[in-house]
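Shown below is the structure under consideration.
Some chains omitted; the rest stay in position.
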Amino acid sequence: MFYHVKDLQFNARVSRPDPRFANLLLEQFGGENGELAAAMQYFTQAYGAKMPHPDKYDMLMDIAVEEFSHLEIVGATIQMLLKGVNGELKNAADESEIMQVMDGAEARENIIHQALTANPHFVTLSSGGPRLTNSQGIPWCASYIHSNGDLTVDLRSNLASESRAKLVYEHLMKFTDDPYVKETLSFLMTREVAHYKMFEAALETIQPNFPPGVLQADPRFTRQYFNMSPQASVRGPWNKGEMPDLGKDWDYVQDPIAYVQATEGLTVLDDAKEAELEEVAELDAKMSEIKSQEVIAAEPKGTAQWSTYQDSKQLNK
Amino acid sequence: MFYHVKDLQFNARVSRPDPRFANLLLEQFGGENGELAAAMQYFTQAYGAKMPHPDKYDMLMDIAVEEFSHLEIVGATIQMLLKGVNGELKNAADESEIMQVMDGAEARENIIHQALTANPHFVTLSSGGPRLTNSQGIPWCASYIHSNGDLTVDLRSNLASESRAKLVYEHLMKFTDDPYVKETLSFLMTREVAHYKMFEAALETIQPNFPPGVLQADPRFTRQYFNMSPQASVRGPWNKGEMPDLGKDWDYVQDPIAYVQATEGLTVLDDAKEAELEEVAELDAKMSEIKSQEVIAAEPKGTAQWSTYQDSKQLNK
Amino acid sequence: MFYHVKDLQFNARVSRPDPRFANLLLEQFGGENGELAAAMQYFTQAYGAKMPHPDKYDMLMDIAVEEFSHLEIVGATIQMLLKGVNGELKNAADESEIMQVMDGAEARENIIHQALTANPHFVTLSSGGPRLTNSQGIPWCASYIHSNGDLTVDLRSNLASESRAKLVYEHLMKFTDDPYVKETLSFLMTREVAHYKMFEAALETIQPNFPPGVLQADPRFTRQYFNMSPQASVRGPWNKGEMPDLGKDWDYVQDPIAYVQATEGLTVLDDAKEAELEEVAELDAKMSEIKSQEVIAAEPKGTAQWSTYQDSKQLNK
């Protein structure tokens, strides 16, 4: 069950209205790397984690709820950056004066003109409040979130999400010189970094966590690097020497077309990998047993019940 | 700031897995009339309400947070209805047996087969958990929500939203015979009715609340009913007799083509409405003054600050 | 069958081109609260209404067709506001002069510059005509419409839709000082108010119409108001005293966490509601019988045929 206190987690303040920055800030309200995306990603991931991993469930819910609280902060900042717009719009009968201002020299100072220029929806649809879109008006969409029911995958999705969110805040900070807004952005940006570290630590507690998921890689196809854009090619640790942590060397395919032809579409390969294939099959079977039992053992027999209402009694004592 | 306790608001339970119903229930998780849509609608409306209407802000946040809590209940129910799917998928190496089951007589009993048939994403993307889509896989989208920065409009949007959500729950209840699930649905359906009543009462406290917004209707065009589909026409209170609450009669345009031609596109109308037009202009000016002052007076001068951190201190005492 | 006369329902005129306002006006052409949304909403609702409610079918088609006619007016106005753009673009070979104008002092006066700035698609995709998008270029989408096959719900959706559409016109009117355009907007805005009254009157003729749909609310969960955001809480008619029209009092849950815990997720409730539950079950059965028979009785046995071609013969006599 969710709960709400009206104070913001961070004391968001705004020195003066700035509709242009309000519009930019929509990226973190209803944008692809924004706070709602983060909140919904961790919230939906938490369902799958609960049964076998109540510790990760707790962490995911803690962070999801913090992201909802950040969503609230971003929305509040946008609303304050648009101060004056709603009042002007409510003055619905007095349109002529505004038009004179808008086309004249005072346009840049006029809040309605600024809002209209920054985002037409501020003056036609939201009446000076945040909309759940990005800075170009694209409605927030659940395609933005990644939730796949496997923690070795989900936590990696989260490391990437936090990285992107951090970068967007870094970019946003260049476009305001309001010290209050900057401080709020600094708080929000930093929390993405903190969450990154939490997810990194959590992923580390799951072993093995590579490859993501359950199955091993097929040893016949693991090592080749295909030089598909052969001009001005560069060799580096990603295609030369030892593969990270795998104890094997990269196999650089200089001329992929010839290689594919010679191997009849990679079906005629070195026999030495047969033994490896068998090892992988054994490991796959073992990991499948372990991972599936982990989930199955955690699920109750018979009627399923989500909550016991015991902990909360203790909590309230 | 949001906060969370792990117990669900309602004690959701599930007697046995049912992926087909899990998929239907996605309508209320990530669908157009579902709980996330409701939660985000009221949450975004609350921003605009806070300044001039702290009482409505409180109500909108109370209900928004309850809807988030319902979202959690729906998701938990879906997760329980999919019990067994995640465990089977983690048994990744053992595919041959499953295929035999899936194509044989036992297919209907097999949880993976049921899940695959109900929604391919249960077995490819979410690994047996809820996804933020509707029952046909369409990702949730912020176009579903209506938030327009005017309470006489927003509260009406909410009456409609609650009506639709209630109807969807009513329909869903026909497709399960699990008494636990039925009870959960009965709770959720009923809360939509309760919220309807709250919004209705709130709208009543704002006077006048019609027409929605600030401006009056133009008296020249208010009363005509255009009979645009003239065959088998029916006369009823919506086009005959007195208009509801307006003290005026409907003006039934039997033959719109002829009428439009005769009035040169409605520009040559009865002079008697000139006086009415002036009255409306006066009323518009007055309402604009009142409504815009209401907002402007509520907004702080200078630096804006969202929270005072005073109430929460008292709350915690 | 639809039919068309080339004269507009309202005599739309434009004093001078204004691409910026043309772009804003797209909200009511291809936007979420615009004329196409209204037309398609009532048009699709009409299908379900036809059988048991031919009177409402007639009304929905009358209004749907008027909304299509308004769509045409809005599009014609946009086209006129963009006068000059198509001609300039057709002068395809003469690009250099335009670039000089665009970057120089005359830019504000140049119609191509105005169109480019207002909406890049005016000069790249539509060649100076309306596109079926909103003012930020989002293509119109059928997610905007609500059509649920139950008039007690659909008519409420329509009250909300008309309210929103009215507000958007009210806002748009602030951004033009062309008296012809203003008059067109005043007409269109007012018709939304008129339609509102039609739908309100129609809903009133269906009794009972609350709760929407068929089923009653569950008496165990109807009355609670959960104080989910407990700081700075306000009591008002939406959570205090008598519920509107229900003859029952609100039940204010001051501390929802404690309440949920004490009632084990609302499953341990006051016994006094058992009798109420039975009454509701009886009422549900009765309403189900009435409402389903109403539909079933109206449907023809055997082959279904939509039209009889009798009325039109009479109409043409």
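The first chain written gets the first letter, and so on, giving A, B and C; residue counts start at 1 in each chain.
Here is the rule we go by: a residue touches a chain if its C-beta (ideal position, glycine included) is under 8 Å from a C-beta of that chain, and two chains touch if they have at least 3 such contacts.
Just so it is clear, the model here is predicted, and its values are computed rather than measured.
*Asks:* May I ask how many copies the whole complex comprises, since the file places only 3 of them?
*Replies:* If we count every copy in the full complex rather than just the 3 shown, we get 6.
As a convention for this text, only the chains that are shown with their structure count from here on.
*Asks:* Are the interface residues of subunit A and subunit B largely the same numbers on each copy, more than half shared, or largely different?
*Replies:* same
*Asks:* In terms of CA centroid distance, which chain is the most far removed from subunit B?
*Replies:* The most remote chain is A.
*Asks:* Could you tell me the distance, in whole angstrom, between the mean C-alpha positions of subunit B and subunit C?
*Replies:* Taking the average C-alpha coordinate of subunit B and of subunit C, the gap between them is 13 Å.
*Asks:* Cα centroid separation between subunit A and subunit B, in whole Å?
*Replies:* The mean C-alpha positions of subunit A and subunit B differ by 26 Å.
*Asks:* What are the residues of subunit B that contact at least two other chains?
*Replies:* Only 5, 7-9, 11-12, 61, 65, 69, 141, 143, 148, 150, 213-215, 311-312, 315 qualify.
*Asks:* Which residues of subunit A touch subunit C in the complex?
*Replies:* 1-7, 89, 92, 95-96, 98-99, 102, 112, 116, 119-121, 123-125, 127, 136-139, 307, 309, 312-313, 316
*Asks:* Going by the contact rule set out above, which residues of subunit B touch subunit A in the complex?
*Replies:* Where subunit B meets subunit A, its residues are 1-9, 11-15, 30, 36, 40, 44, 47-48, 50-51, 61, 65, 68-69, 72, 75-80, 83-84, 86-94, 125-133, 139-143, 145, 147-150, 180, 213-215, 281, 284-285, 287-289, 291-296, 299, 303-309, 311-312, 315.
*Asks:* Touching subunit B in the complex: which residues of subunit C?
*Replies:* Against subunit B, subunit C makes touches at 5, 7-12, 32, 54-55, 58-59, 61-63, 65-66, 69, 141, 143-144, 146, 148, 150, 152-153, 156-157, 159-161, 163-164, 166-167, 170, 173, 186-187, 189-191, 193-194, 196-202, 204-205, 211-215, 217-218, 220-234, 236-239, 243-244, 246, 256-257, 260-261, 264-267, 311-312, 315.
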